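Every protein chain but one is kept in place in this view of the complex.
Chain nomenclature is as follows: A, B and C, assigned in order of appearance, with residue numbering initiated at 1 for each chain independently.
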Amino acid sequence: MSTPLRKPALPSAAFAGANGQPWEEVLAFDADPRDPYLAKAAELRKIFHQDAAARDKAGGRPTEQIELIRKSGLLKVQIPREYGGEGQPISTAYRIVREFARTDGSLAHLFAYHIQQLNKVVTSGSREQQARLFTETAKNNLFWGNTGTSFQRTLTARRDGDDYVLNGYRTFSSGSHVADYISVVWDEDGRSDRISAFLPTTREGLAILDDWDGLGQRQTGSGTVTFTDVRVRKDEIRESQATAGTPFSTLIALLAQSALTSIFTGSAQGALIEARDYTVEHSRPFLASGVERVTDDPWIRRVYGELYAQTAAATLLADQSLRVLDSAWDRGLALTAEERGAAAISIAAANVFSGNVALDVTSRIFEVTGARSATASRGLDRFWRNVRTHTLHNPAEYKSRNVGLWHLTGAFPEANLYH
Amino acid sequence: MSTPLRKPALPSAAFAGANGQPWEEVLAFDADPRDPYLAKAAELRKIFHQDAAARDKAGGRPTEQIELIRKSGLLKVQIPREYGGEGQPISTAYRIVREFARTDGSLAHLFAYHIQQLNKVVTSGSREQQARLFTETAKNNLFWGNTGTSFQRTLTARRDGDDYVLNGYRTFSSGSHVADYISVVWDEDGRSDRISAFLPTTREGLAILDDWDGLGQRQTGSGTVTFTDVRVRKDEIRESQATAGTPFSTLIALLAQSALTSIFTGSAQGALIEARDYTVEHSRPFLASGVERVTDDPWIRRVYGELYAQTAAATLLADQSLRVLDSAWDRGLALTAEERGAAAISIAAANVFSGNVALDVTSRIFEVTGARSATASRGLDRFWRNVRTHTLHNPAEYKSRNVGLWHLTGAFPEANLYH
Amino acid sequence: MSTPLRKPALPSAAFAGANGQPWEEVLAFDADPRDPYLAKAAELRKIFHQDAAARDKAGGRPTEQIELIRKSGLLKVQIPREYGGEGQPISTAYRIVREFARTDGSLAHLFAYHIQQLNKVVTSGSREQQARLFTETAKNNLFWGNTGTSFQRTLTARRDGDDYVLNGYRTFSSGSHVADYISVVWDEDGRSDRISAFLPTTREGLAILDDWDGLGQRQTGSGTVTFTDVRVRKDEIRESQATAGTPFSTLIALLAQSALTSIFTGSAQGALIEARDYTVEHSRPFLASGVERVTDDPWIRRVYGELYAQTAAATLLADQSLRVLDSAWDRGLALTAEERGAAAISIAAANVFSGNVALDVTSRIFEVTGARSATASRGLDRFWRNVRTHTLHNPAEYKSRNVGLWHLTGAFPEANLYH
Partner (left out) sequence: MSTPLRKPALPSAAFAGANGQPWEEVLAFDADPRDPYLAKAAELRKIFHQDAAARDKAGGRPTEQIELIRKSGLLKVQIPREYGGEGQPISTAYRIVREFARTDGSLAHLFAYHIQQLNKVVTSGSREQQARLFTETAKNNLFWGNTGTSFQRTLTARRDGDDYVLNGYRTFSSGSHVADYISVVWDEDGRSDRISAFLPTTREGLAILDDWDGLGQRQTGSGTVTFTDVRVRKDEIRESQATAGTPFSTLIALLAQSALTSIFTGSAQGALIEARDYTVEHSRPFLASGVERVTDDPWIRRVYGELYAQTAAATLLADQSLRVLDSAWDRGLALTAEERGAAAISIAAANVFSGNVALDVTSRIFEVTGARSATASRGLDRFWRNVRTHTLHNPAEYKSRNVGLWHLTGAFPEANLYH
C-alpha cells in the first residue's frame, strides 16, 4: 500500500465527471459544492451534526434547527421564481433531504414533508392556490407539515354552508409541531377519493399534541393532531379541474417514495462516514487480531469496503430515480400514463434497494466501530433506528412486486397513494 | 394493476435522460441504439444468442462468431482514427463487452482480452509499435489474445543476440485459439518486472493446445500455449521510456478489472432477461399457489423485482466506473497517482459489487423459472457458470479491502498487476 | 494457533455425546460408524466418490453403483423384519440418502425415491400388497422407481374388466432407468384423488426413454416413460381401506420433503469437504495476500468458518426433522392431525433452511478453492447444479409460508402432495 494520506490532494479539474465535479468528491458522496443550494445544505448539515445525537435522544422539537432552515431560504428552493422562490428542480429538494439525512433523519424528514405538502398544491391545487400559498411561503419562509398520512377514519367532517367543520384526530402528523401550514384530509361518505385542504396551524380548534413516541425519526413530531370544530373554508380545499385525473397528479405518491429513498441513502452515507471517523479516531485493534492499528486488520478493511460499495450503488440508483423524477415532473400535464409508470418503476427500485442497503449499513457499522462505540450518548444507533422506523411506512415488498411485474410483463403499477 | 401491456408505447423524446435516451430504454438495460457501435454490438448479440447455449455446451472455438466480430469493425473501435481505427472512448469497448455478455460470456471475454492486449501497447509500448500494430490491426481486423495471465514461472527465455528464445508453456491463455497476435510475458532473473512482447500466432514454435476445460467461459480457449524455441525479435518487445513508471502505465490493471465488471454486469442483465422470457412463455404456477398465471404469484413478482433492483444498481455503479476510467485514460501521461488511485477505487467497488450481484442473480433466476427450465440443453446455468468461473480470477476480497482502506484513510492501493 | 495437526487423536470415549459417538466425529459430519447400515453407506460413498464427477458429466445410468447398492442390502433397510427386511427406522434410510449425497446427488436421489415408493405401499397399500412386495423386494434386493412426479394429465386409462389399460407418457420419472418396479399414477374423470399402482418395469408396453437432460442430478434418469396399452391388474392398484383418509397416509408428502432435505444437507457437507481437500492440497495463496500458505489467509479461514457453521446448523435442523419423522411414522394409524401438522412444520423448516444453506455453500466454495479448481472435469460444480436443480421441485416459498402461518396462528398446512 502507498503511504496512507488522509486527504489526498484534490484531483485536478481535468479529472472530473461530465458535470465537472471532481471524481474524488463524487466518490466521497459529497454534494456538488458549486450548487449554492447544496452548498448551503451541506453547511447546515455540519451545524446539525453538532448535537444530532443529543437531540435524537431528547426527541421533541428541533426549534433552533428549524429556524436555521427557515433563514437559509431552502424552504422555497423549488417554488417557481414567479412566486418569489428559487425555481430549482424537484431533485434538488431531495438532494437537500439526503444531505440532512447524513446526520439527522428527523430534519431530513421534516424538510421532505414540507416539500411534499407544497407539491400537493401543484398536483391538486388550483392556480390561484398555488399563487397565494407559494408567494406567502416564499416571502415568509413558511414551514409546511402534514396530518394526512394515516388512512384510519378518525376525522369526520360536516358541511356548514360552503365550509366544512372537522372533528376528530389524526396520527402520524409529521412536522405538525413546527409547521405554519398543515395539510389535512378526510373521507366523505359516498365519495371514492379523499378531500384535502391546507390550514394555518393557528386555526382555532387545532391542537398539536407533540406526543410522538417513535423509536426513530424522533424529532419529526409525527404524533397526534386533534380537531375540535375546526372550520375549513371552501378556498382552502385543494381542488383543480386542470390536474384532476391526470397522470401528473398521481406523481405525488412518487414524491413520498423519493423522500424515503433520500432519507435511506443519506442515512447509509452518514452512518458510513460517522463510523469511519469513529474507527479512525477511537477504535483499537481486537486483542487477537495480531495487528497494530485497527485499520491494518483485513477484516475491518473488507467490511468497510463492502459497505462502501453497497452505499455507492444505492446512491447511483437514487440519483437515477431523481433524474427520472425531474423528467416526469417537468412534463407537467403532458405526462402520459406510460411515462408516469416508468417513473414509478425507477423510483420503486431505488426505494427498495436503498432501504435494504441502509438497514444493512446502519446495523453493520458497529461491527467495525466496536464495543466502546455502542453507547446511548454517542447515538450511533440513531441511523438504524431512523431507517428501521421509516422503512415501515411503505413496505418494500409491494414495491418489489411492482418492479417485478413490470419486468415480467411491462405493466405499470396502478397509481395510488403508495405507488 | 393496469392491464398488462408487454410493450408500452415508447415514451416520447421529452421523457428522456440527459443524453437523450428514453428512460424506458435505460431502465430496460438497452444499450443506446443511437450509438452506431453499440447498435452493431446489440445486433451481433442477437445473432450470438441463437446458439449461445449450444456453443457453451460444445466448448471449443466460436469460429463463425469471431468472423462476424471481425467483419463488424468493432475490433478497431478504440484504435485512434490516425491509425485507421474508430477512435471511440475506452468505455465504449467495455460497453460492447457488456452487450456480448448478455448472452455469451465467452465472446465478451474474448473481445475484452483483445482490447486489453491492444491497450498494453498503449501503456507500455513505443509510439512506433503503436503505429505499426494498430495500423495493421485496423486494416485487417486482427484479433489479439493473451498468454500472460498466469504468474507461474513456466516459461524461460535465453538471449540470442538482440533476440530472445522462449521455451516452456503458459496456461490460462484466453483467446489464443482465435487470435492473430498474442501477448507473451516472462521473468528474467535479477529483474523485478516481467518482460512482455507480442507475437503473431503463426510464429514458428508456438503451439496452441486448445485444451481449456473451464466449467464456465467455455469458448474462451483459456488453455495452454507451448513454446518450443520461439524467437522474439527486439522490436517485438514492449518497451517505452515515455510510459515506464508512470501512473498511466499502471491503468492496465484497471482495464482487466473493468473487463470482469462488464462481464458480470452483462451476465446479470442477460440472465434476468432470458429468465423473464422463459417465465412468461413457459413457466406454470406452482400447484399450491392458488393463482392462475405464474405472473400473478406475489412470490414470482417479488423475486424478479429484487433481482431487477440489484442488477440496476450494479449497472449504474459499473457505468460510473467506466466514466471514471474514461477520465483517467484520457489524462494520458498527465495522470497523477492520486487520480489513478481514485480510478482504482471506483473500479474496484464496481467490480466487487457487480460480481456479487451477478452471482446472486444467475443462481436465483431458477427459483422463478422453475423445475422445467433446468435442463442442460437450455443452458440457463451458463450465466452462473460463467460468472462463478470468472469471479475467481481477481478475488473480490482484496478489492474490498482496498476500497475499505481508502474509505478509512484516503490511501490508494499500490498499483500492481491486480489493482 | 497450536501446531496444525491434520488428524487430531480421536477424543476418548468419555468425550462423547449422548449416543456415545465422539464429539469430534459428530462435528466432522461423520455418520455414526457403529451403526452397521450407516457404516455400509459410508463405505459405498467412498467407492462412489472415485468417479462421481466423471459419471455426473456422462449422465445416463450408474449401473455398477446401483449393483453395489443392491448387493449392500441397503435397499431393504427399512422393510420390516417379518418380510425379510432390516427393520430400521425411516430416519436411517434418509441418513443413507444424506451419506450418498455427500458425493453423488444422483445416487442419493435414486435411493430416496426407492424408499419413497416402498413407503407408498405402507401409506396407501393393503397388508397383502405390503407382504407380497416387501418380501419380494427384500429377497431379491429390488430397486423401485417413480413415474408419478408430474401432475400433467399425459396418461389416460380405460377400464377393461377389472383391469386398467394405460396409454400416454410421464415425465420426471426418476429411477425408472434402473428400477425393477415403478410407481404409476393417473387421474380418473369424476374422481378427486389419483389412482396409483405399481408395475414391474418388464411389463409389456412400457418404454423407458432415458432422455433426462437435467443440468443437475444427471444420473437420476428423470426422463420420460411411455405407456402403450400397458395393462394394470386390479391387485396392482394401491388401495387400502385402513389408511385411506388418515393423517398417517398423508405422511408420504413429508417423506418427499425429507428426501430433498437429506440431499441438500449431504450436498452442503460434501461440497464443504471436497472443497477443503482441494484447498489444502492444491490451492495457492493469492499473489496480493501476503501469506505463504493459503490456509494462513484470514479470508480463507473466515469463509470456511462461515460455511461450516451454516452447514452444521442445517445438519442439526435436518436431524431434528428426522427424529420428528420417526415419531410420526411410528405412530402409524394412531397419528393425529395435530401430530402430523407438527411433523410437517419441522420438516418444512428443515427443508427450507437446508436448501438455502446448500445453495450458498455449493456456490461459495469456489471462492476458497480458486480459479484452478473451476474445471469441468473436476466437477466441483456438480454440487451446485444438483442442489439448484433439486430445490426447484418443491419451492421453499410455500414451505416458508406454511411455517410462518403456523408460527402466527398455530394452523397446520393442509396435507396435500407437497406439504
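A few comments on the model shown:
In this text, a residue touches a chain if its C-beta (ideal position, glycine included) is under 8 Å from a C-beta of that chain, and two chains touch if they have at least 3 such contacts.
The structure displayed is predicted, hence computed values, not measured ones.
When the full complex is taken into account, the listed residue touching the unshown chain is C:I300, out of C:A42, C:L199 or C:I300.
Note that of C:D162, C:D193 or C:E414, the residue touching the chain absent from this view is C:E414. Interface residues of chain B facing the missing partner chain: 298-299, 302. The chain not shown here touches chain A at positions 151, 172, 213-216, 218, 286-289, 299, 359, 363, 366-367, 370-371, 373-381, 384-385, 388-389, 391-393, 395, 397-398, 416-419. In the full complex, chain C touches the omitted chain through residues 1-9, 11-12, 14-18, 23-24, 26-27, 272, 276, 279-280, 295, 298, 300-306, 308-310, 312-314, 316-317, 319-320, 323-324, 327-328, 331, 334-339, 341-343, 345-346, 348-350, 352-353, 397, 399-405, 407-414.
One rule holds for everything that comes next: only the chains that are shown with their structure count from here on.
Spacing of chain A relative to chain C, judged by their CA centroids, is 51 angstrom. The multi-chain contact residues of chain C, meaning those touching 2 or more other chains, are 299.
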